[in-house]
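Removed from the display is one protein chain of the complex; every other protein chain stays in position.
Letters A and B mark the chains in the order given here, with residues in each chain numbered from 1 onward.
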Amino acid sequence: MTFVPPSIDWAALAPIVIVLGAAVVGVLIEAFVKDAVRRMVQVILAVVALGAALVTVAWRWTVVQAQGPAELVGGAIVEDTPALMAQGVVLICAFLGMLVIADRVGGEDGFTPVAAGAPGSTYEAQARRLGLVQTEVYPLVLFSVGGMLVFPAASDLLTLFIALEVLSLPLYLLAGLARRRRLLSQEASLKYFLLGAFSSAFFLMGLALLYGYSGSVRFADLAAAVPAMVGMDVVLLAGVVLVLVGLLFKVGAVPFHSWVPDVYQGSPTSITGFMAACTKIAAFAALVRFLYAVVPGLTWDLSPLLWTIAILTMIVGTVLAIVQTDIKRMLAYSSVAHAGFVLLGVIALTSSGISSVMFYLLVYGVATVGAFGLVTLVRERDAEGNVTGEATRVEQWAGLGRRHPVLAVCFTLFLLSFAGIPLTAGFVGKFTVFAAAVEGGAWPLVVIAVLASAAAAFFYVRMIVLMFFTDPDQDAGSTVVRTEGTTAIAVAVCAVATVVLGVVPTPILSLTSEATKFML
Amino acid sequence: MTNPYVPLLVMGLLAFVMGLAGLLSSAVIGPKRYNKIKVDAYECGIQPSPHAASGRFPVKYYIVAMTFIIFDIEVVFLYPWAVAFTELATFGLIAMIAFLLLITVPFVYEWRRGGLDWD
């Protein structure tokens, strides 16, 4: 047997290579650039890399429209329209998230000066006084984005596994870097890591079983093996379910959601926004590809499982969001409920299902980055009037609409979009997903989803009432800090996108409906 | 001829007996003098580092362990490449050089940021 080197189409890999290459350069910058300018260089590099990757994805989109999809690197990665669409959405949200991450709101960024120093130690205090910054954040985010770009395009289980780890490992660290509330942040990091490693072990076992079943980890070979062999159904089913567990953990579906509220609450808020949006987009895109490419023959066996998970996710997410008193936790549970809504489009297993999922993820991602970006701005004051950590208790937001109307209106917009009120993007997103689910014959799920949306509207509206029609609690003493401008830009873009996608969604909807045109 | 595995079994038994005999005889006839050095943690004959006994250890060890893992991982891919060196030809060589360069990047980072300074 002779070895034939795979041909590598660098142009098609360009978005991934740009982001991961920038991450490696970022590590070298950490090594060689002086402290004084390092942060500036890192921020510029990260923003430019993400922007360039986004442009490249748009270019590849036109190429694929003209020439059709292709297999890259010996079939490990595919370049087709769903993959490019998902990569584009990830990059949009990562770009906006990066603007929030890079902002030094209130004069300091959201990250600890020394991650290695124990909280409260003299070492940490000294680093804080010297004004050190942990600029490793930027390469870590870029590595994570690189994994997210490979994730929706992977066409074998090994590539999928490696991409899963590349996107997860930096996030475990980023979760532990918050400047304030270090103990919570470290705890979030530990929980995320242990549960994430646990779920990727399940994914790996699923990979091993599927390899044993079919003798290959390629999606195409797996799909070909499904109808051919009837005797090993248990191995196949167990393998598929274990792989699904790994993917459903990443999207935060019940019963694999227990990490979501803790990690979203404990992580630095800018990282939470980035992670909540981008991880979910990448993981759903990979989930869709896995379900469509590998197991169409198993729909009958899997649908009870997927239906149960979707129902549980919608109900548990909504009910627990209602009782939360912390804004970040409330948004976390609401993101769990949103994962349930997206699962509806996934379960539909139709091409309109895929395009509705893509549209919903864009809508959700934009509103999430915007909402968490605003949370970074609202701060507590201590007794001496110094600005301290974020005011995340719900009652601290009372009366914010009177003092800071622009901020409150933007936040209201995102909440309305989450709730799915007409004329916001969330309404169009929910509508397309529900329509796809009805078309796919999942109307009982749609009934539950509509009820859950109605219940969810309750706590979104309660929050809005609190901001605009409640007198501020004087003791709570929350205040809004100044941004350097980048968070303001990100939030403004998110708000405009939320309105535009809600009022004139047709151009983007027709774009997403083309996403299924060329699928490998 | 008896079973060819019998000599193996006999050898195994002999090895077991030898080991056991050594332990037993030293326990019975060996001198028993305990002192501080004997009960201390064994660190290749040097004085045990401070804190080693209390369950805490300097972070230095952790950094060395991480550096070790970088090179440990490197070998996982170098070895199969070496075995199939001729078949993989130029493509394999270029891929491996790229891999080694990428492995060097975190090492450079660690070196520049003082991770290799022992004090």
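The criterion applied here is as follows: contacts are C-beta pairs under 8 Å (C-beta built on N, C-alpha and C of every residue); 3 or more make two chains touch, one makes a residue touch a chain.
The rule we apply is simple: contacts and distances are computed from a predicted model.
Asks: Report the protein name recorded by UniProt for the chain absent from the figure; options are "STAS domain-containing protein", "Sulfurtransferase TusA family protein", "NADH-quinone oxidoreductase subunit K" or "MFS transporter".
Replies: "NADH-quinone oxidoreductase subunit K"
Asks: Which chains here would be touched by the one that got left out?
Replies: A, B
Asks: If the hidden chain were put back, which of A:I44, A:A58, A:A201 or A:L423 would touch it?
Replies: Selected residue, touching the omitted chain: A:A201.
Asks: Can you say which of A:Y211, A:W307 or A:F431 touches the chain missing from this structure?
Replies: In the complete complex, the chain left out is touched by residue A:Y211.
Asks: May I ask which residue of A:A11, A:A58, A:L183 or A:A224 touches the chain that does not appear here?
Replies: Touching the chain that is not displayed is residue A:L183.
Asks: Check the options B:L13, B:M66, B:I97 or B:L116 and report the residue that touches the missing chain.
Replies: In the full complex, the listed residue that touches the missing chain is B:M66.
Asks: For the chain that got dropped from the picture, name the residues of subunit A it touches.
Replies: With respect to the unshown chain, the touching residues of subunit A are 115-116, 118-120, 158, 161-162, 165, 169, 172-173, 176, 182-184, 186-191, 193-194, 197-198, 201-202, 204-205, 207-209, 211-212, 215-217, 261-262, 265-266, 324-326, 329.
Asks: For subunit B, which positions touch the chain that isn't shown here?
Replies: 59, 62, 65-66, 69, 72-73, 76-77, 80
One rule holds in what follows: only the chains that are shown with their structure count from here on.
Asks: Quick one: report the Å distance separating subunit A from subunit B, using the average Cα coordinate of each chain.
Replies: 40
Asks: Can you list the subunit B residues touching subunit A in their complex?
Replies: Answer in residue numbers: 59, 84, 87-89, 91-92, 102, 105-106, 108-109, 111-113.
Asks: For the complex, give me every residue of subunit A touching subunit B.
Replies: Residues 2-3, 5, 24, 27-28, 30-32, 116.
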